[in-house]
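Apart from one protein chain that is not included, each protein chain of the complex appears where it belongs.
Up next is subunit A:
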Amino acid sequence: MASMANQGAPERRPGIPGTPGGQPRGRGLSMRTRQLFWVWGFLALPVLFYGVIRFYPTLNAFWLSLTDWDLMSEPEFIGIDNYTRMFSDPEFWKVFRNTFTYLIVGTPISLVLSFLIAFALDRIRFGHTFLRALYFLPYITTASAMAWVWRWFYQPAPIGFINDLLGRVGIPQMAFLNSTTWALPSIMVTAIWAGLGFQIIIFMAGLRAIPTTYYEAARIDGLGEASILRRITLPLLKPTTVFLVVFSSIGFLRIFDQVYNMTTNDPGGPLGSTKPLVLMIYQTAFSSYEMGYAAAQTVVLFTILLCVSLLQLWLLRER
């Protein structure tokens, strides 16, 4: 809009003195300068917003991580004490392992699943829109509402949905959220299911973007379906895949809603077996009020997110 307004400006220029609200400051400036002026005028708001709401607190967190701020007294500089405490805390490493389990197991499973579903959905015509909507529905559902429904599914008998079914066919109960082994996978299933819809839609858009002429040429050349998938579909889907890998990884590294809502009685439990880094940060900051220590954990999370994103971009770069 800014450029459109400016395009008309040279013609109106001689009339400026008589125009109410005309800009005398614009006189004598080149069109390019004026365009830049407008562009920055419009950009100023988001830049200011991000600067104050995002970047300033982010930078501030680095400083806070070197202090002992407890929200009640003035922060005091304590060097890297928070970091040494964190790295020598077995609880932190457990949480660290949990977070990476969510990432390393969750991301590939969710991507393979969503690709398979998108690939199949792309081929069917009957009920296509309905099925697509069905898969997308969880994505637009509030995470906490979803988590509570799954929490109910996982309960032991007599109220748990899955255990009730198992009981009816004579299979012993699964402990799910009450087991240190199965609680994390149980929550991961919920998280994967919740993100599936979005990934399917993106994959389908990617599949649709591949020109059909490639497929036709391949079939004429006598290539089998498996080869087509391997040599045409997957390589051409690479930009889509890169985007989804990064997006989904960040999602799993920041997992919180599902875990917190499914384990509210013992957040991140049992015995910390499901606790991700973000939940630990939340508890350190808003339950123990150790803001400095929480900031140090945040810096670690920030670094991990940065590294993982850069690593993935590098691994999947265009050669």
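Assume contacts are C-beta pairs under 8 Å (C-beta built on N, C-alpha and C of every residue); 3 or more make two chains touch, one makes a residue touch a chain; residues count from 1.
As a convention for this text, contacts and distances are computed from a predicted model.
Enquirer: According to its UniProt record, what is the protein name of the omitted chain, chosen from "ABC transporter substrate-binding protein", "Sorbosone dehydrogenase family protein", "Sporulation protein YqfC" or "NnrS family protein"?
Expert: Listed in its UniProt record, the absent chain's protein name reads "ABC transporter substrate-binding protein".
Enquirer: One chain isn't shown here. Among A:T84, A:S288 or A:T303, which residue touches it?
Expert: That would be A:S288, which touches the missing chain.
Enquirer: Out of A:P46, A:G79, A:P172 or A:G222, which residue would touch the omitted chain in the full complex?
Expert: Checking the options A:P46, A:G79, A:P172 or A:G222, the one contacting the hidden chain is A:P172.
Enquirer: Of the residues A:L29, A:V47 or A:L71, which one touches the chain left out of the display?
Expert: A:L71
Enquirer: So which bits of subunit A touch the chain we can't see?
Expert: 70-73, 151, 155-159, 163, 167, 170, 172-173, 175, 177-180, 265-266, 269-272, 283, 286-289
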